[in-house]
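Remarks on the structure that follows.
The complex is shown incomplete by one protein chain, all other protein chains being positioned as in the whole.
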Amino acid sequence: MDLKSLKDLMRFVEKSQFVEFEYKDDEIHIMLKKKEAFVGDNIVTQAPQPVAVETREQKQQLDKEVVEERMGEKKEKGAKEGLVEIKSPMVATFYRAPSPTSSPYVEVGDEVKKGATLCILEAMKIMNELEAEFPCKIEQILVKNGQKVEFDQPLFLVKRLD
Amino acid sequence: MDLKSLKDLMRFVEKSQFVEFEYKDDEIHIMLKKKEAFVGDNIVTQAPQPVAVETREQKQQLDKEVVEERMGEKKEKGAKEGLVEIKSPMVATFYRAPSPTSSPYVEVGDEVKKGATLCILEAMKIMNELEAEFPCKIEQILVKNGQKVEFDQPLFLVKRLD
Amino acid sequence: MFKKILIANRGEIAVRVIRAAKELGIQTVAVYSTEDKDSMHVKLADEAICIGPAEAKKSYLHLFNIAQAIANSGCDAVHPGYGFLSENPNFVRICDDLGVEFIGPDAETMERLADKAKVKAILDENGIPTVPGSSGSIDDESSLIEVANRIGYPLLLKASWGGGGKGMRVVRKESELIDSYRAAKLEAKASFGRDDIYIEKFIEHPRHIEVQIIADEFGNIVHIGERDCTLQRRHQKLLEESPSPVLKEYTRKKLHHTAVEAAKVLGYKNAGTMEFLFDGEDFYFIEINTRIQVEHPVSEMCFGIDLIKEQINVSAGYELSFMQSALKPEFHVIECRINAEDPDKFYPFPGTIEGLYIPGGPGVRVDTAVACGTKISPYYDSMIAKLIVRGNSREEARKRMLRCLDEFVIEGVKTTIPFFQRLLTTNDFINNNYDTNFIDKKFLGST
Partner (left out) sequence: MFKKILIANRGEIAVRVIRAAKELGIQTVAVYSTEDKDSMHVKLADEAICIGPAEAKKSYLHLFNIAQAIANSGCDAVHPGYGFLSENPNFVRICDDLGVEFIGPDAETMERLADKAKVKAILDENGIPTVPGSSGSIDDESSLIEVANRIGYPLLLKASWGGGGKGMRVVRKESELIDSYRAAKLEAKASFGRDDIYIEKFIEHPRHIEVQIIADEFGNIVHIGERDCTLQRRHQKLLEESPSPVLKEYTRKKLHHTAVEAAKVLGYKNAGTMEFLFDGEDFYFIEINTRIQVEHPVSEMCFGIDLIKEQINVSAGYELSFMQSALKPEFHVIECRINAEDPDKFYPFPGTIEGLYIPGGPGVRVDTAVACGTKISPYYDSMIAKLIVRGNSREEARKRMLRCLDEFVIEGVKTTIPFFQRLLTTNDFINNNYDTNFIDKKFLGST
């Protein structure tokens, strides 16, 4: 980055509402904070504030990477193309269809509406239907039919359509 | 970044609203903070975090001081002004003069030739004369007469005259 | 023997159970919250299942998710550790339903023993000493005198419907009894609207002493000596030792015997702890803990045994690997709980461990789940390590503990290490001159 671009950037930030701006490379890491970001912290009284917040952010970042490695997925791609993961909200067994003879709720390439059933999560003999929280296109199904899944495990990679 | 660009940048920041600015390379890392970014910190009173950060800084500072004290050196200064330390080549007792009634071999400000005796290092009842390995000017005597010294302990801070 | 154990816990106790299981050749399954993804118990276990977000009630206390994790893992036994679900009979029943062994007492026993009044009544009936008192309110002065004489002085008069110290009177001799009773009645009436008063023995300087017991399915019940846990801060144990430095040999034997008797009377199985108060002469049962305890390594180190392995053995239907007669206390053992807390004010101090040197050498054991770089989460208990040392005498153990506290380097969070350094050099500690109120009075009163 040359001096000119840098000054340019600074002028831009200066005029903005942001009171804090960070930018890293490669590959990217941006953080922007408005004044309100700090006011919020103040209101939350008990927690060890600003540093902790940052730490948690870093940690989440790290965690995500770990999970991704664990899950064997390529998040960078996903993130860049605006894809989103739909994760399991419980420990369960994953089923793509309501019964062994039925056809799956969704297939890769399907576009589904908000509220559409995506799969069954069976836990303690209870069949829980997982519904789409937003309209989306199924890009990838990340677990197999009948697979045991843990909390927070990514099940679908989707593109939001809203 | 050359000096001119740097000065330029400094002027720029000086005039800006930013109260904190960081820039790293390579490859890049920028951070800009406005005054408002800190208001939060100040208001959050109870949280233990910021204190901890300070403590750590203090501790590092302390460590550095301890090391310096141990070595009896003022490295930053010394290094900047092109001064050199003459260190003890053995564990010994340091004497500035050949006998209690004699005058010291050297005083601060003296210019000595290569081979001149600087002090006596007594070890196991043997009096070892420490000679100057190069012509120099005595800037500081770092240990006291009769002091016990360890290997590598700086004894004199001198300016080389060759 | 079990093939695979799921550990329904986190932190050092999860690590402790994994260690025992590994040594027995049993596979291990860790469960963890998203917050604990990188923690030691997850790394050490053969498998790990995420069971929820950071908040304990949505993960480590979440029966539903843990139950499904048990089902998914294919384990055949569950170790609950301490805290969390370890004393929840419903969790035991879920394990039963899932056909896996819960390593601990059965659900019925756990439930039954949670009713403290009932336990007290059963033990009373069977001649096990509990804190003596009237079995209900005292209605007239003649029965007051009679009961008072039976219990002995000093006494505590308490308002049956009261609380918070109101209507409470310490009576040190008989001549004060009637006046105090009348005053207490008046005060109770004024404060609570009812003047019912009951009596309890007043234990002025109680020591908290507990006896570790373990029982198998073959009727063997043994004790593993006692632990003196008198040093507490607001009822939280900070330092434990064994043997107790205040028990005479005769009393010690009686205490051990009583604890085993109590376990028999209560029909207890697996590892448990009988807690007593000791007033300098007599001891009184207060409660039973139906799980392994934080301070179990004190007994392990004192007797050279492995309580977790025994728990697993016993649950798997094996006989205890030792008999009472084979158990001899070899050492004096002291444990300090190293918490990530401000050492003066004791509030939790979460953060990241940036530098770590763990003390070693002869007679030293450190149970911890932290390593360099570990994050101490604000969501869970602040205990980050248990430092346990043995010596051939209490004084050798004390000096070794001080040596270890001095060696222990934990950078990045404040810990209770400086507190213990002060505590262990006080004359009161050296001379055993303290009761359960000591730390609250001497250390918290002053700051």
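Order as written gives the chain letters A, B and C; numbering starts at 1 within each chain.
Everything below uses one rule, namely that a residue touches a chain if its C-beta (ideal position, glycine included) is under 8 Å from a C-beta of that chain, and two chains touch if they have at least 3 such contacts.
In this text the structure is predicted, and so the values were computed from the model without any measurement.
Engineer: What chains on display are touched by the one that is not shown?
Structural biologist: Even though it is not drawn, that chain still touches B, C.
Engineer: I'm checking contacts with the chain that's been left out. Which of C:152, C:280 or C:360 qualifies?
Structural biologist: C:360
Engineer: Return the single residue from C:1, C:371, C:430 or C:444 that touches the missing chain.
Structural biologist: Here the residue in touch with the unshown chain is C:371.
Engineer: Out of C:6, C:40, C:77 or C:334, which residue would touch the omitted chain in the full complex?
Structural biologist: C:40
Engineer: Spell out, residue by residue, where the missing chain touches chain C.
Structural biologist: Within chain C, the residues that touch the unshown chain are 15-16, 19-20, 22-25, 40, 44, 297, 300-301, 304-306, 321, 330-331, 355-358, 360-368, 371-373, 390, 392, 396, 399-400, 402-403, 406-407, 409.
Engineer: If the missing chain were put back, which residues of chain B would it touch?
Structural biologist: Residues touching the hidden chain, for chain B, are 90-93, 123-124, 148, 150-153.
As a working rule, only the chains that are shown with their structure count from here on.
Engineer: Any idea how many Å lie between the Cα centroids of chain A and chain B?
Structural biologist: Chain A and chain B have C-alpha centres separated by 50 Å.
Engineer: Which residues belonging to chain B are in contact with no fewer than two other chains?
Structural biologist: Touching at least two other chains: 48-49, 52.
Engineer: Among the residues of chain C, which ones contact at least 2 other chains?
Structural biologist: 351
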